[in-house]
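Every protein chain of the complex appears in place save one, which is left out.
Lettered A, B and C in written order, each chain numbered from 1.
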């Protein structure tokens, strides 16, 4: 059953555009929601599975977006000391890969630096990191165009040299691209979580001293989780840049991190489906609220929902519903699968 | 036999408070040694120093000839020195089976070279099956097979201790440090546990335990080390310790009722490391 | 040289309110182990209460200040009782998320109520500055510095000289033991949160007339408060006071001599640097972690 839910959801999402006709407004909302959901899934890897509340997650997303945009736009920047960095445009696919790598590398740095501190310190370090990156994007005008935004970012292209490229200009194409990347990320996270590495993350989250005592290297495990999480966020950022085809420093706003956190917490942190369910709800909620509410009122609703969920379903919608239906949350699924394989 | 663990003039101070003063003793390979003393004598602190959770203010601990100075807890475990905890001995949100699977972290590490990559590529199949078999065997050994699918946090206190032991055993240690393993167990559970300890030793694993249950200590130990106010006051076989005037003085001095109270309240007592 | 002195004077003036912001936040963290994400919103609320009482109701400027502080005190107490008390015993992440939710509601609520147009609070001080040599300081800013220092002194006296303060210090050391000793920890928590909130509101009420008042003003203030608190060590009141002045100095000199665009980055760079070198803050005693 717990395996059927994701499959059913995937089938529904694949079929959804057919049902919607190609309503561009709704498709747009779905694409942006999908991208943010990938961000939420990556955040969940840290927040849900290792228990580290990173409130600077948007930094990785934004770095991915900028790296991908700049790779495909090219740049010519004076570095000082007579040095100049000139880059000719490369295809967006390369940008996507570089975005993933660059964000992952930042994840490594932040992981190495900040996992020396935990709790409140960690939270504040991550916020600070995102803020510094935002200010750099804002002020390094020569590279990032600052508040002017990077415009005319090329749309995503797929294909191989020699076989020709296929430019994903339409919303429908972008929708399926995001869905494909999202599914891939989901599968990767599922694999990871059910592996030895995933158990190490859970061990650290549930009882760090005990985890250390069974030989789990906390810093290494958390850093690797941060790298993977950041890389996925960077991939999502790249999709965002090539879909919207414009990126400005506001991509680093704290509010976006908060949105992702709400998606994860509301859906159920530490579950595979949680961020997906939370992402869909909180990604599409603004679309539903938009005609009836001013944006500031929408945010009030967001805040209220966050608090109410923490009160009523502290573990999130997915585990909450699973418990109500008498089923186990998706994370326990491997146990159910595993038990018959154990020789008695 | 040679010493597997040497505590070499170790001292620990918290601010001005002396938790351990110049502690010096050895544990020989294959022994069962108990570390006893009234509450607050520094027993758990000593454990925390041996397993890298606390840095000693002076002295050092050597395990199989290797100095543990500066080693992180996980690195010490990898050398073959495992421990259990007094209060929080399980991963509460996971099933008993998954607890042991987490405990098999190191063993799993030996099975695959690039664990994260393997996981991402889904190449971990064979190793996983081996691990599961091993986890099941371990649970069978400690007698928790029937509880395999229950949430560890929901188990009775005594059973949680057993999970803790299974977790420690999962690291395939050469030596095991047990912190009050039978607290919360009834008499028959304790008897079973004593048998388990002996079996563990028969497999060549050296044991050092901290315990308040004196009859159990006297029954199982080859040798006993007594601490009071952070100092070693006596060391020897059970019979000698039973009649040692310094030991009697230490325990009586604290008052037997206080001892009882301390014992029953230890669940809420603060441990330095987990406080 | 005159320019440098002017920068130093600016930093001193700014530092007072920064210190006020930092102390409020660090008190709440130290005693309650809560990272208060409503701090910026309370700062904003303080400024708006000031605006309402002075500009809209026409009340005396100096009377409006205590009104704003009282407003912060009451709102803080309400937040604590309604949102934090039910979550006592939850992990720090949960309370952080609750506070984020509350912060969003407060900030968006302000925007909804007052609109996005910035408001100015008239001040009773002369427009012409106090001129000492080539250095000038506005009378309003001097008053703000004085008031901030007075409030800091008052907070110190409250913590060190009163029974409430004694109980707060006991709860800071160890809330379980304090409870055993007969301290009503719930009451202390409410008092602490209310006190911290009133300091944030006071900072807003003091800076509102200096700048302009608008709904998003708290966002940056909050991030700066975080920087100050990290700088001084989480939970360290004296550290926060000194941290406020250090941050103001770093910003002022950074903007004056490095690049004005990175002025607001100073605080965050400081955070990262401090955590690299001294994770527990510049003024914290070594702390056991585990």
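One rule holds for everything that comes next: contacts are C-beta pairs under 8 Å (C-beta built on N, C-alpha and C of every residue); 3 or more make two chains touch, one makes a residue touch a chain.
Criterion: contacts and distances are computed from a predicted model.
For the chain that does not appear here, its UniProt entry gives the protein name "Branched-chain amino acid transport system substrate-binding protein", which is one of "Branched-chain amino acid transport system substrate-binding protein", "Sarcosine oxidase subunit alpha", "NADH-quinone oxidoreductase subunit" or "Na(+)/H(+) antiporter subunit B".
Contacts of the undisplayed chain with the visible chains, over the whole complex, involve A, C.
Of the options A:13, A:93 or A:251, the residue whose C-beta touches the omitted chain is A:251.
When the missing chain is restored to the complex, the residue among A:77, A:94 or A:149 that touches it is A:149.
Within the complete assembly, residues 23-25, 28, 138-139, 141, 146-149, 151-152, 244-248, 250-251, 291-296 of chain A touch the chain that is not shown.
With the whole complex as reference, residues 2-3, 6-7, 10, 14, 111, 115-118, 120, 122, 127-129, 131, 136-138, 140-141, 210-212, 214, 216-217, 220, 251-252, 254-256, 260-261, 263-264 of chain C touch the missing chain.
Please note the rule applied: only the chains that are shown with their structure count from here on.
Using the average of C-alpha coordinates as each chain's centre, B ends up farthest from chain C. For this pair, chain A with chain C, the centres built from the Cα atoms lie 32 Å apart.
Between the Cα centres of chain A and chain B there is a gap of 41 Å.
Separating the CA-averaged centres of chain B and chain C is a span of 47 Å. Listed for chain C are residues 290, each touching two or more other chains.
Within chain A, the positions touching two or more other chains are listed as 209. Per the touch definition, chain A reaches chain C in the complex via residues 47, 51, 53, 113-114, 116-121, 123-125, 127-129, 131-132, 135-136, 138-139, 209, 254, 258, 261, 265, 294, 296-297, 299-300, 302-304, 306-307, 310-311, 314.
The residues of chain A lying in touch with chain B in their complex are 188, 191-192, 194-200, 202-203, 206-207, 209-218, 224, 228, 332, 335, 338-339, 341-344.
Residue ranges on chain C touching chain A, taken from their complex, read 29, 33, 35, 83, 86-87, 90, 92-94, 96-98, 100-105, 107-109, 111-112, 219, 223, 226-227, 229-230, 234, 259, 261-262, 264-265, 267-269, 271-272, 275-276, 279, 289-290.
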